[in-house]
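First the structure, in the form of structure tokens, and then the observations on it.
Every protein chain except one is present and positioned as in the full complex.
Which chain is which? They are A and B, in the order written, and residues in each are numbered from 1.
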Amino acid sequence: MTCTVNGVPRTADDVWEGESLLYVLRERLGLPGSKNACEQGECGSCTVYLDGTAVCSCLVAAGQAVGREVVTVEGLSGGPDAEPGPVQRAFLAAGAVQCGFCTPGLIVAVDDLLSRNPHPTDPQIREALAGNLCRCTGYEKIMEAVRLAAGGQA
Amino acid sequence: MTTAIGRPIDRVDGPAKVTGAGRYSADVPLPGLVHAVVVGSRIPAGRIISIDTRAAEQANGVLAVLTHLNLPKGGSVPPLVPSLAGAAATGQTFFPMQDEVIHYAGQHVAVVVAETLEQAEHAATLLRIDYAAAPFVTTVEQGREQAYEARRIFGGFLPGRVERGDVDAGLAEAAVTVDLGYRYAANHHNPIECSATTAVWQGDRLTVYDATQGPNATLHTLAELLNVMPSHIRVVTDFVGGSFGCKAMIWDHPALAALAARHVGRPVRLALSREQMFSSVGHREQQEQQLTLGADAQGRLTAVRHHKLSPTSHFDDWAEPSLGVASQLYACPNYQGVYRLIRANTMTPTFTRCPGEASGMFALETALDELAERLGLDPLEIRLRNYAETTPGDGTPWSSKKLRECYRRGAELAGWDRRDPRVGALRDGDTLLGWGMATSAYPCYQPGNPQRARARLYADGSAVVQASISDIGTGSATAMTQVAADGLGVQLERVRFQYGDSDLPNTAAAVGSAGAGMVSAAVHVATTALRDQLIAQALADPGSPLHGADPRQVTVAEGRMALRERPDVGETYAALLQRAFMADAEAVGTWNPPPDTSGGSMTFGAQFAQVAVDPDLGLVRVRRLIGVFDAGRILNRKTAHSQLMGGMIWGMSHALLEGTRMGPDGRWANASLGEYLVPVNADAPEVVVETVESTDTVVNPLGVKGVGEVGMVGTAAAIANAIHHATGKRLHRLPITIEDLL
Partner (left out) sequence: MERGEKGTTQNMRSISYSRVADVATAIATVTADPDAAYLAGGTTKVDMLRIYAEPSQRLVDINDLPINHIELQPDGAVRLGALARMNDVAMSPIVAQRYPLLAEALVLGASAQLRNMASMGGNMLQRTRCSYFRDHEAACNKRVPGSGCSALTGVNRGHAVLGTSEHCIAAHPSDAAVALSALDAVIHVQNRDGHHAYAIDDFFLAPEDTPEREHPLQHGDLITAIEIPPLPMARDSLYLKVRDRESYEFALVSVALALRVEGGAVAEVRMALGGVATKPWRARRAEHALLGRPATHEHFLHAAREETADAVPRSMNGFKIELARRTMVRALETVTARGGTP
């Protein structure tokens, strides 16, 4: 299968068509930034952009991504060794990262939220991120990170 | 000299986590890697009559199907000892797939190894397993009649019965008593990362990438289970996606991964599915508690009788120590605590964040509110009247205790004195508002073995400091970097803390809120030893400006040694080493922990909660949580406050959401994140956290008392007390859900 991932055309061989996009990213394309934590769309850890829309990659069949543009958390900084992007910097500054396992999905979800709504209210943030479970932070610092990123202060 | 400790610096492992570069145990790329899946028993008791593996073995990509019939035999199962002891730490004294007997649902009965995960999962569906089911007990309700008093619990570390004074006499003399029964659902940890192990053999040497709270615990457990020399095993844990206790003990999957890898001659990854996380890594047991309090007319406790009843496995006498802190928190001369257990067809329960305190203190702190109500006392006042100036057991002084300051500050932040204390008096439209409070305390446990770290300073003045501990998201790597910088007297930016590897100097597992204290002690000892060694070298070096000086007069800052009174006299570490043609200097530090301090040393806190209750629809929403904690010294304000906040949300979740329900078939019925509810962002209230620093010279060199659990301890009781303030209802079970309030 061929698709564009983080701006680069990629091909994965031997893909079984029942695989999920998450599996293709993690196991076939060497991009384990997107996390596998429930495989049922219940936690948001695998959130990626598919043609510009934030989706749970665990519920996307591999075939659905053929010919499409996929952006993962790895693509939100300038490159594998590049500096973190603005949302990523905000998460660092606010202390919104603890174990870091929900973080990649959250970063994509926040990037998506702010691209559609640059100055969300707190209730809008809370609802927009309801699909991203975090077990460590209690969410307060994540709220702070989103406010920081929205204010362009990170 | 302290410059780095306490500062709210950003997490050192943060950049790798926000960019997706961090490699967790299921992310490690290895050439030739294949995948294993475990298969769990569908029945809770009985035996396997037959397993037909032919279809699975012939499926595409399948390399092996392991069952009790062909699993390579290894070593023996070590005793159940908490991983804080620093030795082998099996989660239960049972290793699966040794025979056909089934002890609990989900018990691992087969491992399927295939080229891809999808192939392994598919092949697992092709197994035909026939069982002969036997009668079983999985709940308190089913096993009440067969309950027995435990001789010891908690891996043998705690007695099953604790008494002081005469509790019957204390109750007889009481002016007021309350006698209350409490019921608690079981809980599962559900860190976002499911447990995973990647195992690779090179000849007779094994490297394991394991999601664990203690790389050394994994190492020693594997050494015994596999009968492999510890010297031939290395456990690497670069990143752990949360644990909350389910990775504190070592379950069977790392050993199964290693056995499978040896069997197929390829590196094997074994990742548990979310559903399997409910039957493979322990749980907080379902339980009942009966609590009787007696008090005199002034509200001073005359007796506390606290009994607990809970199911454990067929292998181990495990109960979380629900009665511990509750027995020691208040000045009361007469106390009796008894643990009763039920042999059940579940796996052995295990540590779950705030193990014991969360449930026991829910009982004590809500019962105290009822007592206060009976006596017409303010809830805060009754706690102050029972304030334990010294430990209630033997009257020895606390190692440090600023609980009174926590009460005062918490009450101030909550506006406690200004609230209308009458039930149902506070309203916001049709919504009833309520305030509640509770005390928090969590013991300072000590590791069972010496804690070690190594410090190496290079000739350019940069330093690497090492210890085996893993960082499960607490921020310990960041805090240890700060401790190392201060110990050496160098800038933070010049220090790298290396961790998460059993080849590094030995530490116990980071559990029980003890990690920061014990590892900071080792890092402190190692880095100050290296500092002193370099100062000694300078004093002995005729080429040094410090030659012949009094070592007590030398201080170090920013990598430069100088006389305290004459800062212009001195030189940098770098100058010293370069002059001596030394590429580096190194020291190992060992910290020998004091004997058990958990009775006289605790992290304390005062917690306040405001809830809003929709009385018609039975909906409770927490609006505000306030916590003020005395956690000794705070190593990093940002990470410590995050830990406390996270703990408070765990408490809220314990109060209102979390419960694993056992079905009549003896299996957990809601084993998914869709059915086992944890809070989402929209549930999170405003959370205020403050710390009151105390100086503690007993627990460890830096006086760190720990922040991992204490945030959770009082939260559920504060919420339940607030619900009472709002509605007048006293609720004695967790979680509290809509049907309790209709």
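List of remarks:
Keep this in mind: contacts are C-beta pairs under 8 Å (C-beta built on N, C-alpha and C of every residue); 3 or more make two chains touch, one makes a residue touch a chain.
These figures come from a predicted structure and were not determined experimentally.
Only one of B:85, B:126 or B:698 touches the absent chain when the whole complex is considered: B:126. From the options B:177, B:491, B:553 or B:670, the residue with contact to the unseen chain in the full assembly is B:670. In the full complex, subunit A contacts the hidden chain through residues 16-18, 20, 39-41, 44, 47, 53-56, 58-64, 66, 109, 112-113, 126-132.
For subunit B, the residues touching the absent chain in the complete assembly are 39, 42, 55, 58-61, 118-119, 122, 124-129, 616-619, 621, 656-657, 661, 663-665, 667, 669-672, 674-675, 677, 679-683, 737-739, 742.
We adopt the following convention: only the chains that are shown with their structure count from here on.
Within the complex formed with subunit A, the residues of subunit B that make contact are 8, 10-11, 13-24, 26-27, 29, 116-118, 190-194, 239-244, 271, 273-274, 472-475, 638-639, 641-643, 645-646, 648-650, 672-674, 678-682, 684, 686-687.
Those residues of subunit A whose C-beta lies close enough to touch subunit B in the complex are 16, 18-19, 23, 26-27, 30-40, 42-43, 45, 72-74, 76-77, 80, 84, 88-89, 91-93, 95, 97-104, 107, 123, 125-127, 129-143.
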